[in-house]
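The complex appears here without one of its protein chains, the remainder shown in place.
Coming up: chain A.
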């Protein structure tokens, strides 16, 4: 098994991935590294990649008038960075900055979308992996928006 293929199989996002699907996904993947302070992507840019963190921590942040830059979520080893590649207009809605040295699998989003379109079984499998992450982040955002710690316990 090739190194990158093993890395893909070992990543929690692709845990239990079917052999045939792994071959398809492999063609869209490459290994990348970011130094501390590097941006994986910036708000407004085309969401043409997704990143699966192998090591390191990434901050998702946005700029707010009068308050400067705010981190609203950090992602760690094993996490998926970026969801905007999934649906049009494929544009990042926030910045992603490496808080430390980061190693990741970068997936070409157009390539992955194309393969999912051509093979709906793969598409469904990928969706089943992405949607729980989406829901978990939605629930987290729900609690953050409620500002529950602003009130007495």
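The rule is simple: contacts are C-beta pairs under 8 Å (C-beta built on N, C-alpha and C of every residue); 3 or more make two chains touch, one makes a residue touch a chain; residues count from 1.
One rule holds in what follows: contacts and distances are computed from a predicted model.
Colleague: Please identify the absent chain by the protein name in its UniProt record; candidates are "Electron transfer flavoprotein subunit beta", "NAD(P)H-flavin reductase", "Helicase-like protein" or "Cytochrome-c peroxidase".
Modeller: Going by UniProt, the chain not displayed is called "NAD(P)H-flavin reductase".
Colleague: Among A:3, A:89 or A:150, which one is in touch with the chain left out?
Modeller: Considering all chains, including the one not shown, the answer is A:150.
Colleague: If I consider the whole complex, including the chain that's not displayed, which of A:20, A:35, A:71 or A:135 touches that chain?
Modeller: Answering carefully, the residue with contact to the hidden chain is A:71.
Colleague: Can you list, in ascending order, the chain A residues touching the missing chain?
Modeller: 59-61, 68-74, 76, 97, 99, 136, 139-140, 143-144, 146-153
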